[in-house]
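Presenting chain A:
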Amino acid sequence: MRRYWISIVLSAFIVVGLGTYYVYGAVVDFPEYKILKVSGDVNEGSKISVQGNFSDGGGNQFLIATAEGSDYPSRRSIISQIFSGSRSWMNDQVDIRQMLNDHRSFMRGKGNFTSFYKDEEWIIYADAVLNNSFGVKPEIVLSIDTLNQTSGVVKHYETIVEDPMDYSQIFVEDVQLIGEQIHMFINQRSKGDLNGSAVEYHDYVVDMNNGTLINNARLTFGDNTKDNVELFDRSIMNTIYSASSDHAILIVYDEQKRVNDYMGIIDEHLYSYAYKTGVLTDLSDTMLKAGIDDIGEIRLDGHILTILNYEEDFIKLSRYNIDTEKVTNEDISLSAQQLGAEKIIMGTTKNNKLYILFYKNDIPKVAVLDTTNGAILYTGEVVYEGEASESKWTMNTEGRLYMQIAD
Partner candidate 1 sequence: MNRYLKLVHMEVDRFKYILAGLMSLTLICQFGAVIWWTKSAVSNRESGAWNNGGSMAYSLNPSHNGNLSFTEVISNTQFLFMIPILISIGVLAIYVFLIWYRDWFGRNTFIYRLLTLPIARRHIYFAKLTAILLFIFGLVSFQLALIPVEKLIFNLIVPSDMRDPSYISNSIYANPALGMLIPWHFDSFLVYYVIGIIAVLVIFAAILIERSYGRLGILYAILYLGISAFLLLFPMVGLGLDNLNGYLYPNEIFAIELVMCVAVMAVSVWLGCRLISKKITV
Partner candidate 2 sequence: MKMNESWTDVTFNGRDPVYLQVVRHFKEQLATGRLEAGQIIPSRRELGAMLKINPNTAQKAYKEMEEQKLIVTEGNSPSRITLDDNLLRSIRSELISDAVDAFVVSVRKIDVPVEELLDIVKQKYLESNETERQVQEGGDQA
């Protein structure tokens, strides 16, 4: 046996070395951060996940803290990084995730989540493809798949729309079903860089029974006549893309013509487009009347516009009803002091809750408010769980902090 010592030692060394590392070392040896309840109902905090960095001198480690504990994405198994990591945007949408589970075969090869529409009876996927292959006259192909959830019947139509201005980009912003008509809200950009490129919004209406194009309405807004002014636009769609909604929101900035860089906004308009009537109304003035002077972070739920504004020292939330053209209830407005915060980092709303992330003496904290009445439902803070000797750690507040709310 003694002749073989070298091999025996080597093997033993390997087993012991790797064994200990992967059985003990790797598993336990990491800083654990948690969101701990300070006041209120624990369940309100369960959806919150705070993202930040942990640093011990070497490069920062991205980490996500929740009520359960902390997760280090960079340390996830390579398999999950490669495979569940790809196309994760699909799974991030709760409605899409549901459809993926229920209708695996229908969802196959459908990856553009703004192209989905879903109600009790129908699931519709309407995509627009630009066919400008060489030698062919450029044309837009509207390809529509419908699934009748009760009968399980799947239909597929393709409708060709000729493309007068040779679009370089085409993007389906929203799909809605009104009666038996499929509305495709599409953003088309002609060739050329951002400024100087022509933008059009179209509402293509297609008959869901035979796929024929009923109407192609181009939305006209702002006026391009003013010289040294350029229009920049952004669109706001229903928070849950696949859900049915009567409106699409467009925000248009009149911006001073760029000489070499940004010259400042002259004016901004907020339009709402009603699918039923096809009418585009400028809400800017009425909203001003309603006391909304700044559209910061804006989201659309059905016919309710939620407008959230925050700075380091205050946060303000307004809810505006597009149909009644009035704010639904008193604004919720809080100062940092009221929150007991040194600095408000961010706020976000979800299902009638306002979530706020802030920190005080280097400890990240979170608060949850009811948007209907402004009541504080929950407050919590991110704490380090570990040996006291190393408790000097907090989540690195110099690095960017961010908050996500699970569905």
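As a working rule, a contact is a pair of C-beta atoms (placed from the backbone, for glycine too) under 8 Å apart; a residue touches a chain by one contact, two chains touch by 3 or more; residues count from 1.
These made the cut because all candidates are chains of the complex that A comes from, given by their letters.
Keep in mind that this is a model prediction, so the values were computed, not measured.
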Candidate touching chain A in this complex, from 1 or 2: 1
Complex contacts: residues of chain A adjacent to candidate 1: 1, 3-4, 6-7, 10-11, 13-14, 16-18, 21-22, 25-26, 29-31, 54-59, 61, 72, 74-80, 82-84, 86-87, 89-90, 104, 108-112, 389-390, 396, 398
